[in-house]
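Left out: one protein chain. Kept in place: all the others.
Up next is chain A:
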Amino acid sequence: TLASVSPNFLLAGCLKKNRICTSDSETGGSPKWDNKAQYLLTCIGFAVGIGNVWRFPYLCQIYGGGAFLIPYLIALVFEGLPLLFLELAVGQRLRKGSVGVWKTINPVIGGVGIACLIVSFLVGVFYNTILAWVLWYFFHSFQEPLPWSTCPLNESRIDYNLECKKSTPVNYFWYRETLNITPDIEISGSVEWGMVICLASAWCIVYICFIKGIDSVGKAVYVTSTFPYLVLTIFLIRALTLPGATDGLLYLFTPDWQTLTNPRVWLDAATQIFFSLSVAFGGLISFSSYNEEKNNCERDAVLVGVINSATSIYASIPIFSILGFKATTAFNACKDENILALTNYFEFSDQNITLQNYDYWYEYLNTTYPEKFQSLSLRECDLQKLLKQSVSGTGLAFIVFTEAVISMPGSQVWAVLFFVMLFSLGLSSMFGNIEGVLAPLNELKLLPRWMPKELISAVICLISFLVALLFTLSSGNYWVEVFNGYVGSVPLLIIALFEIIGVIYFRGMKTFSDDIYIMTGRRPNIFWKACWMVISPLLLLVVFVAYVIVQAQTRPTYQAWNPDYEKFPETEEKLYPDWVFAIIILLCVVPVISIPLVALYQLLRGRFRKSSVGMELNPYDNDAFVTDTQEQKTQRA
């Protein structure tokens, strides 16, 4: 291979001139991490993503607060950590990217690497679109007042825009000014140029960090992996001082032990751990292949897994404090509205009814003048109901959080900090996705040798950008949901299953234990062995089957933003049309189809080769040495 030839060649030329020669990765040697910290930060950055901030707190909330931590931690220990350890160990030992390791273990399962490649590419495309949205909000946070705090005027300038009045300014800014969303996924609308600019910026930023491969990524992660923790701490301190923070936190952490009896909770916990750790993308295998061989990957795996979960829990504290603050603000606004109505109607003195004695006056007036009271039709103000409004995903970041930020003093600062944090979280995850695309491409030898890695990265970023233009259409948000729900779920489960099977049954538990002994100095203990051989594959299989059953039970639907809907501003639930459904099936099947295809190809080729070997009888072939060379081969590999 080029990598093994060029340093020697250059060294020879170098030595000719009697000079001291150093071969670094610039001259074609294999890439390496500068130090252990870079490697750990990159892995942590890949695992810790936007989902830790906007998916885990939501799950915690709907599944009974503190009680959810139990299935979550159990899933982490029995499913997450074994998978993580497996990937890091395999990559570090075989020193190849996701295509190379599976080919080395057994060519029959070489398709797993190709599946990783396709999944990483597809996930990278839609994930960076989310980062483009974050960039858009970041750019717009430098205005006073924030653009999502007031409604624009309508054409006649007498009143506010109708769509904005019916919903809220925050909803309007997200659905109309950012996305310009169409009421249906079939209506594609036009390309949104503001979003195209943001998407181009996002891809340029990814490119500049990936321009020199892991040399530049290793430097970038010093910032992108550590900055979110700084911002989360700042938010934590700020959020805990806001009024209503304790209500939010109590609501989050009050355990509801009943939910543990619901199997859906265990399924969601296992699913969340699996997707949160970013296994089965191939990126982790690549990253650990750049390590030195004698590195304690067991400790690394446990460290990355524990930090990922700890970050989720740590992030949910400021998120829920701020949600509690938002609920309290809305509650007080509701009460103020009612107070004004009561004061005006009954002609009480101004500020006779205050927020403090509201309840007393409410009861008193209701009992003393019931008919008059009913005629006012006051809004019911319920704090628990407001706290129950649980949102996850883009709704949390772009609607709920932005609304909360308006009420905080110094809104611009908090908005800017929040969006930069989201961007860093997403960017460090994007590094893993891009690595999961580039490393297999290099190993498949599809690209010409003369292409420098900067050009390859540029081409990949450009192609991804062009594909992602689909998401800048007016219906783009619906497509992101499709990709998020189907590419980033079922194929990963299948890949992970095959990874475990490949390592434990094709490579063999004994060989793998030897690998780990060589790398860490001790063999894996009974816990790891039990997990790899029985518990994790079983858990994954159960999760996969349950997932498919749950998905297959109902025809998939999506939430559409339709201003003409009679229950607007509620979102309308619509069925996916048939052609979209076909695309969904394609998205689930195409990434993993390479696994059986490559297996079939290898089996057929093997059979042909076997028959042809039988034909050629080599008179010099001494069987006594055949077994030796095979052992040597396996030792070397």
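The working rule: contacts are C-beta pairs under 8 Å (C-beta built on N, C-alpha and C of every residue); 3 or more make two chains touch, one makes a residue touch a chain; residues count from 1.
Please note the rule applied: contacts and distances are computed from a predicted model.
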*Per UniProt, the name of the complex member that is left out, chosen from "BPL/LPL catalytic domain-containing protein", "Exosome complex component MTR3", "Collectrin-like domain-containing protein" or "AP-4 complex subunit sigma"*: "Collectrin-like domain-containing protein"
_Of A:Glu155, A:Asp350, A:Glu371 or A:Glu566, the one touching the omitted chain in the full complex_ = A:Asp350
*Could you tell which one of A:Asn35, A:Gln143, A:Ser190 or A:Gln258 touches the chain left off the display?*
A:Gln143
*asked:* Please output the residues of chain A touching the missing chain, sorted low to high.
replied: 17, 26, 136, 138-140, 142-143, 150, 152-153, 157-160, 197-198, 201, 204-205, 207-208, 211-212, 216, 343-344, 347-351, 454
